[in-house]
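The other protein chains are all here in position, but one chain of the complex has been omitted.
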C-alpha cells in the first residue's frame, strides 16, 4: 500500500505559459506536501458537448509543450488519446496515456495504447459496471502491457447526473490494478447546462475524502487558477488556491486508510 | 461536531434472551471503545419481501423487553414504527422512533411519531432525492418536534440494487439535522434472492468508512452473532465478532474527519 | 383478451359536487365510446410532498359520496387505502381497493385489503423490479383473494425522475393478474417542484399508447376539468376536454394489440 499519488492539472492545455504556470505551482505544492504528482493535461477535448466548445491547443503544438514540461519540472505527464493512430506519437512525449471513459471499450484504441509500453490509465465508462472493467483491463494486459490504472469517474444515474459508487473501488482493485478516483468528473453533470456540461465543485472534497478513506492508489483532480473562466470543465474544477487544503486532508485520510 | 454515535443491534427482536445477549455484548464493546451506543431492534418486520418471512416477536411482547433492556443496560433503544396508532404506545418504551424508508412520506405516521416528543429517525426513501428530505423533516418539525435524525440508506439504482450517494450526507446535514449512515441497508439487494432480499456484507465497512470520512453524526450497523442463520437481513448484517474492528476503524476516521 | 378498461377520475375527492360532475362526465364519455369505466378518486392523499398539501375530504365524508356515486351512476369506484384498519370500512363503499406504490410491501395492509374480498389493485413501488411483484401478489392471493390487479407507475431513475419500463407489463402479466398502466403517475416528477411533485402531462398519451400497444387490461388516467388549478397532481392530470380523443386512440391501439 504505497501512499496516495496526485494526478492534477487543468482540464485542457490552454497555452505554453498557462501550462508552465500550473505545472510549476503544482510541482511546488507536491514537493512541499510530499506527495507524488502526475501532471494531467489534454491536448484535445475530442468530445465536447457542443461543436463550438474549445478543444485545446492541438496535437503538434501540445507535444512540444509536454516535452518541455517534463524537462523543466521532471514531472510525469498524463494525457488522453482518442484514436489508435495517435498513440505511438503521443507516447514519446508523455508518461501515461489515458483512455477517455466513452472510449473504454474501443478495442483498437486500447491495444494501440497498450503497445506503446506506457502506463495506460483507463477511465471506466459511465455505462459500465465495475466488474466489467475486467474485460477492459484484459484487452490491455493481453496486448502485453501490465501497467494499467483503472479510474472511477461516476456512473450514469438518470439523466444529466452521475453517481459515485464507492463499492467500485475495491471491486476494481480486485482486478489487480491500481485504482484512481477522478473527483472532478465524478461531480460532472453531463449536458447539464444545455450547450455544455455542468458540475458541482463543492462535492469534489466530499467524494475525494470518501474514496481515499475506502482506499485508492491515486486521486485525480482538475484544477485551475480561475475555474469559472476556464474553457472547459470549469464548474467542476477546484481553484488552485484550494488545492493545498484539499490535498493535505486527503493525505491524512490516506495515511489512516493504509496505516 | 460531536463524536460518532453507533446505532447497532440485530435486525429483529428474536427473543428476550437473544436481545439481552446482543445488547450486553454491544454495551460492553461500546464502553470499552468509548463510543455512544443506541440499541436498535425491530419488534415487527412489516414489509418482508415474502408473506412467509419471519416478522419478529410482535408489539406487546417486545415492549416489555425494550423496557427491560433499558433498565438493565441503561441503553437508549431505537425501534421502527409502521402505523400512526402505534407511536404513542411504543414511545413509552423506547428513546428513538424510526420511520422506515418506504414510509418516509406517510404524513400521518410522521406527525404521530413527532407528537410523542421522542427523537424521530427518518430513513430516506429509496425513491427520494436527498434535497426532498427537506419536506420530510419539515413534516416532523412543524408538528412541534425538532429532534429529527435523517438516515441515508441507499437509493434505487436499476433493479434489485441500491447505490449510496455520498453527496446526500452533506445535503441532508444542510437541513439542520444530524445525519446517520445506515451501512447495513445500503448494501441490501432488494428482492435480490427472489423470495427475500440479498445483500453484500463485505461492502459494509467500505461504505461506512466512506460515509464517516465525509462526516456523519452516527453510523447504523445491524449485527448478529450468526448472520447467516438470522431470520432477516442476514446477508447484510456484520458478524458480532467483527464489530470491534469495524467500530475502531470508524472512530479513527471520525476523529480525523471532525478534528 | 378482454377489451381495455378505463380507470379514471380526479386525483382527489374535492367535494360532492365536483365528484358528481366528474363522474357524470366520465360515465357519459365511457358509454358513448363503449369502454368499461372504473371511477378513481382518493379520500385522503396521505403522502403529499409537503405537510401543507391538501389531502382531500377525509374518510367519513368521502364514504357517503362514494356510495352515492355508485348508486347514481352505477359506476364501480376505486380508492386507495393507507392503513390496515381502514380496509374493512372502505370496502363497503367501493369496488376496488388500491394499494399505493410506497406501501406495496406493507404486509398488514395487503392482507387487510385482501381479506375484504374486494378487488385489490397494487401499484408497483418505484423501488421495485417487476419480477418482485410476484411476492406482493402472493401476499394477497395467499390471504385468500385471487382478485389482484398489478399497476405499473414508473420506476426510480436518478433523482426526481421516473422511467416507464414497458418490459414490466408482460413480466407482471406473467404473474397471472391483469395489468394496469398508470399513465398519470408514470409522468410524475417526484418532488420536482421543491414543495410538490412536478409532472409532464404531454407524455401521458405517449406512454399510454406505448403501454396499450404492448397490451394491458386497463389504463389509469387522472383527469380534471382544470388541472392547473387542481389541489394535487395537476401537472400530470389530463384535461377532461382531452379525454375523449385520448381514449379513442387508446381503444384503437387496444383493438389492434388484442385483435
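Points to keep in mind about this one:
Note that the chains take the letters A, B and C in the order they are written out, and that residue 1 is the start of every chain.
As a convention for this text, a contact is a pair of C-beta atoms (placed from the backbone, for glycine too) under 8 Å apart; a residue touches a chain by one contact, two chains touch by 3 or more.
If you're wondering where the values come from, they're calculated on a predicted model, not measured in any experiment.
Within the full complex, the residue among A:62, A:79, A:106 or A:223 touching the omitted chain is A:106.
Check C:23, C:101 or C:207 against the missing chain and you find that the one touching it is C:207. Remark: the omitted chain is touched by one listed residue; of A:40, A:118 or A:139 this is A:139.
For the chain missing from the display, the contacting residue among A:27, A:48, A:70 or A:115 is A:48, taking the whole complex into account. Residues touching the missing chain, restricted to chain C, are 155, 157, 163-167, 169-170, 200, 203, 206-207, 209-214, 252-253, 256-257 (touch as defined at the top). Mapped onto chain A, the footprint of the missing chain covers residues 46-51, 55, 82-85, 102-103, 105-108, 110-111, 125-132, 135, 138-139, 142-143, 155-156, 159-160, 190-191, 195. For chain B, the residues touching the absent chain in the complete assembly are 157-159, 161.
As a convention for this text, only the chains that are shown with their structure count from here on.
Taking the mean of all protein C-alpha atoms as the reference point, the chain centroid lying nearest to it belongs to B.
Copies chain B and chain C of the same sequence differ in orientation by 180 degrees, per CA superposition (steps of 5).
Taking the mean of C-alpha positions as each chain's centre, the chain lying farthest from the centre of chain A is C.
Once the centre of each chain is set as its mean CA position, chain A and chain C turn out to be 48 Å apart. Touching two or more other chains at once are residues 159 of chain C.
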